[in-house]
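One structure is given below, encoded as structure tokens.
Of the protein chains in this complex, all but one are displayed in their positions.
Chain IDs A, B and C follow the sequence of writing; residue 1 opens each chain.
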Amino acid sequence: MFARRRFAVLKNLLEYIGLEPGRLHFSWISSAEAEKFQRTAQEVVEAVRKLGPAKRLIKDIRKVA
Amino acid sequence: MDFEAVTQKIREIAKRLLSEGQVDAVLGYREGTVPMRERPFFAYTPEEAEQLVWTPFCCNNLANFLIRKPKGEIGKWGIVAQGCVTRNLVGLIQENQLKREELFIIGVPSPGMVDRRKVLDKFPGKTISQVLVEGEELVIKGPGLDERLDMKTVKRDNCYTCIQRNPVIVDEMACDKAENDSMGGDIDKMAAPWESLDPDQRWQAFYDNFKDCIRCYACRDACPLCYCHVCFVDESQPQWCGKTQDFADVATFHLLRAFHCAGRCTDCGACESACPVGIKMRRLTSKIEKDIRQMYGYRPGLEIEATPPMSVYKPNDPEDFIK
Amino acid sequence: MADKILAKDKLPEFLAQLEKEHRVYAPQLQGDDYRWAPLEQAGDVVWDFSNTRLSPKEFFFPQTECMMRFVNDPADPEGMIMKPEEPLDEKRVLMNIRPCDAKAFGVLDLIFCQDDYTDDPYWRDKREKTLLVALACNDPCPQCFCTSVGCGPHSEAGSDLLLVDLGDKLLVKVTSERGAAFAEGLEEAGEDDQKKAAELKKAAEDKLAQNLTVGTDKIAQKEVLELFDDPMWDRVWESCLNCGTCTFCCPTCHCFDIQDETQGKEGRRVRNWDWCMHWLFTRHGSGHNPRGTSKERVRQRFMHKFKYIPLKRGGEIGCVGCGRCVVLCPVNIDVREVVNQMNA
Partner (left out) sequence: MFNPYLPYPVRIKEVRVETEDKSLKSFWLEFMKPEDAEAFKYTPGQFAELSVSGYGEIPIGIASSPTEGKDLLFTVNKVGCVTSKLHNMQAGEVMGVRGPLGNHYPFDRMEGKDIVIVAGGFAVTTLRSTVVYMLHPDNRDRFGKITFIYGARTPGMLLYENEWSEWQKRDDIDCHITVDQEFPGWEGLVGFVPTVTEQVAPKPDNAIALICGPPIMIRFTQPVFDKLGWQPEQIVMSLENRMKCGIGICGRCNVGPEYVCKDGPVFTKAQLDQMPKEY
């Protein structure tokens, strides 16, 4: 419940700086909800895969700086 | 504001406190060696208190220096504090970094501090050797330069939307309280300026705003919220944040620092005043301040007894973003 | 070589000659400050700026510099073995560098290239590929104190050519052998030009004398421990935030950190600027910290510049008086005041 407040602020912050929409997902999953965990993980992976490689907040050490 | 009268009164109070042994030191401002840059000053004797000043150039947040002095050296502090500084003192008391009884607060209503960068920008290429205050005007002097500026036009951004000019907690005022706590500006018109943009524009604005950062961490080190013994950016095991000038590393630092200030930032502007390259950290912190205010109805540093919003929850907190 | 004259309207030809082999960089107004940027055309050259916000040391000592790379795969035959990064792929000219900044590189040469072993190839490579065309200061700013620390508004140290702005033309002083080649085609300066340049120098020095100046003579005489144990340090550090502003804007500060980074099979060793004000800078793995307090760190910075470097480098002071830290320090710890206390 404390985390809920933190994530609410963090989500807004990351969207506010223009992180690609659709990269941030939040879910409540209890330790008893194995099926929901599996389903959610699949959904997130599918959604993110559709977006392609992330470009923002990504460091490439092949570049100099 | 009659700065000279306030200066005299601050000195008078400080001298009295020091000579009566009520405090061990008075933390205030003294004149700087550069125009428009007053500096923090620790007066330990009544004679030293003669150097204290009050001007529209007092941009450091003095609450910051209380937590940076090694503990145990000073028993009781006198501190010159305007509204935002007392809000940070309240925050530090809430977070158990300070005790109210360790402080003697010499209160001053904030007149709104001058942004030296705004003044310099008005005279590009010119050398400013002296800036005087005359009433509500600044007199700017230098070679081939003798100009006047209305102080109201060159204040720090955060000062226009200040909601708490008067001290929240105070032991003795150095002048009458201001009639209004608010400076009058509408924070909602200024806060979170990138909200109206689309994601690509937001990222561009974010990049442009922080690309000049040299990672000197003056923003962090000038901030009374940043008292962690080891800042996340300095941790090496594990290393949360790379040390290079790659924008991902720079951005990570600024994002996380802003996030760590959530529900605590009083919008005092010390970070922006400290930055050597003119970065506007408030473009991030004002967004968080706005969210906290709108989602949880909290404004930091106004009540010692209040519970900071990030250490509490309510069953009906917004959660529509969670699937 | 005798002093030369370059008419400002002949600047395009002069630059064209430099651009045959070099990429030319010069201070230009970007946003609210002067910064170093590639020079697109002669018309973009500025003559009336004071100085760039940050020192141009980035050209030789980038804030982040990849030193070597490796294949991050122990199974690869060449894996985990460091290979040096390629040298700089261009020759450069820093046009209109201020004499203080040029002098600073002379000081740093003594530190990066001390002897056969301590000979920093990354620094040396870029130094050797860069020509410094300095522009003398005719109008020094109120925070400068170059004349106090063995430098000056028309100082010739460290540069290859020194330009003195005479209005519609420039006096060109040849200040190194390398610079001579680029001044050869220019006409010789007349007596009037030389006289005018000397007057400008005198005027700039007189103006600097009005600023807060510093003395270093007694620092040179005092023993290390006498300065080190001086009670003045008990107060100097009080307001210091321990941020990196003074060191990062300083043209002579040169401390760095070395770190490894990996991403999949890519690996590299980079160096980043570091700063002696930071408490982790000297902390041992055991937790012991030889400079664990702010006072010790603030003392280190001033002692390093004004006592240790002179002691080790033939009297050369580790400060050129550019005044950047005076302007930018968020709490206005003024190096001039500190040095004068040391020199008391």
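Following the convention adopted for this analysis, a residue touches a chain if its C-beta (ideal position, glycine included) is under 8 Å from a C-beta of that chain, and two chains touch if they have at least 3 such contacts.
This structure is a prediction, so every number in the text was calculated from the model and none was measured.
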With touch defined as in the header, list the contact partners of the absent chain among those displayed. B, C
Among C:19, C:58, C:125 or C:139, contact with the omitted chain is made only by C:125
Given C:16, C:198, C:232 or C:311, the one touching the chain that is not displayed: C:311
Listed residues C:38, C:79, C:190 or C:315, member touching the removed chain: C:79
Touching the absent chain when the full complex is considered, from C:11, C:37, C:111 or C:180: C:111
Note that chain B touches the chain not displayed via residues 236-237
Just checking the interface: what residues of chain C touch the absent partner chain? 67-68, 70, 72, 74, 79-82, 84, 87, 111-112, 114, 116-121, 124-125, 223-225, 228, 254-260, 262, 267, 269, 274, 276, 281-286, 288, 290-291, 296, 300, 303-304, 307-308, 311-312
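Operating definition for what follows: only the chains that are shown with their structure count from here on.
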Please state whether A-C or A-B has more C-beta contact pairs across its interface. A-B
Mean-CA-position distance for chain B and chain A (Å): 33
Which chain C residues sit where two or more other chains touch them? 62-64, 261
Among the residues of chain A, which are close enough to touch at least two other chains? 59-60, 65
So in the complex, the part of chain C that touches chain B is made up of which residues? 29, 31-33, 48-50, 53-54, 62-64, 139, 141-143, 212, 235, 238-239, 241-245, 247-249, 257, 259, 261, 270, 272, 275, 278, 280, 293-294, 326-328, 330-334, 336-337
Chain A partner, complex, touching residues on chain C are 62-66, 261-263, 266-268
Can you tell me which positions in chain A touch chain B when the two form their complex? 1-2, 4-21, 25-28, 40, 56-60, 63, 65
